[in-house]
Structure formats: C-alpha cells, structure tokens
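Only a single protein chain was left out; the remaining protein chains are all shown in position.
For reference, chains read A and B in written order, and residue numbers begin at 1 within each chain.
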Amino acid sequence: MAKLHVSTTINGEPAEFLCDVSQTILDVLRDQLGLTGTKEGCGSGDCGACSITLDDRLICGCLMLAAEAEGRRIETIEGMAKGDRLHALQKKFIEFAALQCGICTPGFLVASRALLAHNPDPSETEIRYWLAGNLCRCTGYDKIVRAVMEVARDMRETTR
Amino acid sequence: MVDMKYVAPSTIDEAVGAILAANGTGRILAGGTDLLVQMRLGTAKPGVIVDVKNIPEMMRIEETAGGFRIGAAVSGAIIGEHPALGKAWPGVVEAINLIGSKQIQGRASAGGNLCNASPAADSVPALVAAAATVTIQGPKGRREIPVETLHAGPGRTTLQPGEIVVGFTLPARPLGSGDAYLRLIPRTEMDIAVVGCGVSLIVANGTCTAARVGLGAVAPTVLLVEAAGKALIGSRLDDKALEAAAAACRAACKPIDDKRGTVQYRTKIAGVLLKRAAAIAAERAGAR
Partner (left out) sequence: MSKQTYKWIGTRPDRPDGADKVTGRARFGADFNMPGQLVGKVLRSPHAHARIRSIDTSAAEALPGVKAVVTSKDFPEQANLIVPTGEMQVNLRDVTRNVMAREKVLYESHAVAAVAATTDAIASAALALIKVEYDVLPHVIDVTEAMQEGAPILHDHLITDGVEPRPTKASNIAKRIDNAKGDIDAGFAEAEVVIERSYTTQPVHQGYIEPHATLASASEDGQIQLWSTTQGHFQVRGFCSRLLNIELSQIRVTPTEIGGGFGGKTVVYLEPLAVRLSQKSGKPVKMVMSRDEVFRASGPAPGATVRVKIGAKRDGRIVAADCTIAMQAGAFPGSPIGPACWTSFACYDIANVRVVGYDVVSNRPKVAAYRAPGAPISAWGVESTLDILAQELRMDPIDLRLKNAAKKGTKTSYGPTFDTIGFVETLEAAKSSAHYRSKVKPGMARGVAAGFWFNVGADSSAAAHVAEDGTVTIISGNPDIGGSRASLALMAAEELGIDYDKVRPVIADTSSIGFNFVTGGSRVTFATGLAVVNSVRDMVRELKGRAAKTWGVDVEGVIWENGQAKPAGSNVGVFEPLTLAQLAATAGKTGGPINGHAQLNVQGAGPGFGVHIVDLAVDQETAIVTIDRYTAVQDVGTAIHPSYVEGQLQGGAVQGIGWALNEEYIYNAKGKLENAGFLDYRIPVASDLPMIETILVEVPNPTHPYGVRGVGEVPIVPPLATMGNAIARATGVRMTDLPMSPPRLSAALDAAMPRAAAE
C-alpha cells in the first residue's frame, strides 16, 4: 500500500509526512508528528477534544483526512503559546480554574480562540452555543464560559 | 486490507470519471463529516475517495438572476457568512447552520447533507420548502431535479452510477416572502433532529399566496407536505389556517419509534413545529 506524501504547514512551520489514505489528520498529528496535545475523545466529531484550525477555520481533527492537509495551514494547541508566553485564554483558564481533568482543555482553548477571532464581543449565549461542540464532563462549563467572557473583555479593553 | 485511493480532481468531469472508474466503490469527499464517521464505523469501505474541494464550481456561491447557485461542497460556515443569501433565504441558512457543531460547520456541506440522504437531515426540509433544485452531473451530462426527488429512502438517493451532485439552486425571492426552519432536539445543540420542519411563504396584502412545507425525521425520506401548503395558501395565516396545516403535517407523518423519539411524540411535534416555523416565516414575509 503506497503512502501519500503530504506537505503542509503546522503551527507556522512547514511539515511533511507520509500517510495512508484512511488516516485522519488527528492520527498523523498524534502518532507521527508527536503533537499529542490534540486529544481524541470520540473519533466521530461529537466531543470537540480534537479541535484544530484549518486555514483559520475551526474543525475536528478526527473528521479530516490527513491527505487533505496538502498545501493548507493547520494550527493546534501546541502553537497557541508564543515562546514562553501563554495566550491570554490559556492564562485565564488556569486563573479561573476552568479545567479540572484537563483532557477537553486543548479543544476548548482552540475553539475559544477561533470564537474570539470571529466575534470579539460575544454574549454569554453566543459563547455557550459556539462551545456546544466541545464536551466537558468535569466543570459544568461555568468557569470555562466565565474565562472566555473575561478574556474577550480584556482583549476589547486593550485594543480600544 | 483494502487498498484505498485518494484523488482530488480540479474539474467535475474528472470527478465523474473517477467515480465511474471506481465501479461502485467510489465515494465523494466534501466536508467528510459523514463519510469519515462511516469509515470509522466500518459501514463505508470506499475503494476511491474523490475529494471535490479543488473544483471551483463546487466551492462557490453565485448570485443568479435574483437566485443563488451554491456549490455542493461549500461549507456551512461559508454559507452562513454570505450576506445576501442569509437575507433572501434565512430559513435555509439556519437549517444548514444547525448541522452539527461549529467544528462540523467548518467542514460539512449542504451538498453532503443532501447526498447522505438521512431522513433527519436538517438542510433538506428547508430546501424542500424553498423549492430548491439540485444540479447533477454524470456520464450522460447534466440534469436538474427538484430536491424532494433526490431521495429514495434512508441513505439512498436516485443518483445514477457515476452521477454526482454539483450544487443546488435557490429561486429568486419576490417581495413579501419568508422562510424558516425549526427542529426539535432534546438538547440545545449537537443532536440529530427528532422532527424538522421547513416553511416557505409568499404573502401579499396579508394573504398567503404561496406556501411549501418540508418535514424531516417523520418518514423514510424528507416529505414535501403539499396539503400543509394548501392549507396556508389563500389564508391570512390565522390560527385556523395554521391549525389546518399542522393537522396536515401530523397526517403526513409515518414515523418510527427509535432511540430519538416515539411515533406519538414525533407526530405531535410535527404540528407544533409547523405552527411555529410558519409564524416565523410569516413575520419574515412581513405578514405580521
């Protein structure tokens, strides 16, 4: 079975890999590229633990073939902090205890960042609907939603 | 182990050729949000995956003489961001945007939702109500069919070997028209419709002059409920007319008991959603 050769960009860096047709980008990120920050909770697009962005669009890594990455731009949780500086969302999630076990956290952070890029002034309801595709079984979502609201406010204040 | 191939053609002719050559084992890949799940479950074992996202016609939204041609592989997110489309067909856009989470929206296409042929597909009742037509291309060329004739049963379409859905067309909207789609799900998000109802109306001087109703998840295919449309046409969309249309919807239901709902519940909800969707469509049409 001949493998496909794929050239892509991951977290701003050029990346190349060989994959089977049936492999998802999640499989390749985790098993071949060592980027295990993106998690698999269901493999069917129902939990959002594998949230990544593809050309700035929020998607589930489990629902994209690795072959489709050719020539595209992928961002994962590993690209969120810049150098030793955490992203404002990452800081606020820690400060607000918006994680308990932490397995859903990378997905929530990637999804929240995509939300704020799309809508810098989301209401609580908009945040809740945007994040409805990310399941968290520990927190009841309260502190996650509060953290995103607070970061959105901080970001608006600093850009004003 | 099956040797699976992946091709990403840049023209529709090449895509049709690839599907035809695959001899029944080819699958179109647009957003992949159904196909990849089926592959994981083992219910789909394609020999050839034909990724159509490099085909420009299947990836764009065109405004045509007041109407819209939407490529089959355009994602829900792109459709949701199109300003003119959302103004003309808010119900259709809402229906498409209800498919899955934001993550799913980033990939899933209305064309895929159509071709997956689920009776509970969210986009379909709204497209049926909208009198959308589907553009199909195959070895014998192009044809255009009403959307409600695309489905043959759960998971089955009337597509012939080698045919692919290229896109769909929404007609122009005259003044005084409005559409809406509502679905019932147990949660607020992330569920498959227990019942879905699309309503499209044209209203002149307070009187409904045209109405179409699409009903999902209550029969093996999405239904065009003509009797419900008839009950609305000529009325002032008053409670009596809405109740008559709701009764027509309930009568049209041939649902099943399953993990998502009961016959009794689905039948009741079909009427409830008709009334609520019709009220929203009427308001959008400027009737209220």
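What we mean here is this: contacts are C-beta pairs under 8 Å (C-beta built on N, C-alpha and C of every residue); 3 or more make two chains touch, one makes a residue touch a chain.
Because the structure is a prediction, the values reported are computed rather than measured.
Under the touch definition stated at the start, the shown chains contacted by the missing one in the entire complex are A, B. From the options A:V6, A:M64 or A:C136, the residue with contact to the chain not on display is A:C136. The chain that is not drawn here is touched, among residues A:A49, A:L65, A:A114 or A:A152, by A:A49.
Although one chain is not drawn, its touching partners on chain B can still be listed: residues 1, 184, 186-192, 194, 258-262, 264-265, 268-269, 272.
Mapped onto chain A, the interface with the missing chain covers residues 20, 22, 30-31, 35-44, 46-47, 49, 76-78, 80-81, 86, 90, 93-97, 99-106, 109, 124-125, 127-129, 131-146.
In this section, only the chains that are shown with their structure count from here on.
Averaged C-alpha coordinates give centres for chain A and chain B that are 29 Å from one another. Of all residues in chain B, those touching chain A in their complex are 1, 3-6, 8, 29, 31-33, 36-37, 39-40, 49, 51, 53, 75, 77, 100-104, 106-107, 188-190. Remark: chain A residues 1, 4, 20-22, 24, 43-46, 48, 51, 54, 57-60, 62-65, 67-68, 70, 111, 114-115, 129-130, 132-134 touch chain B in the complex.
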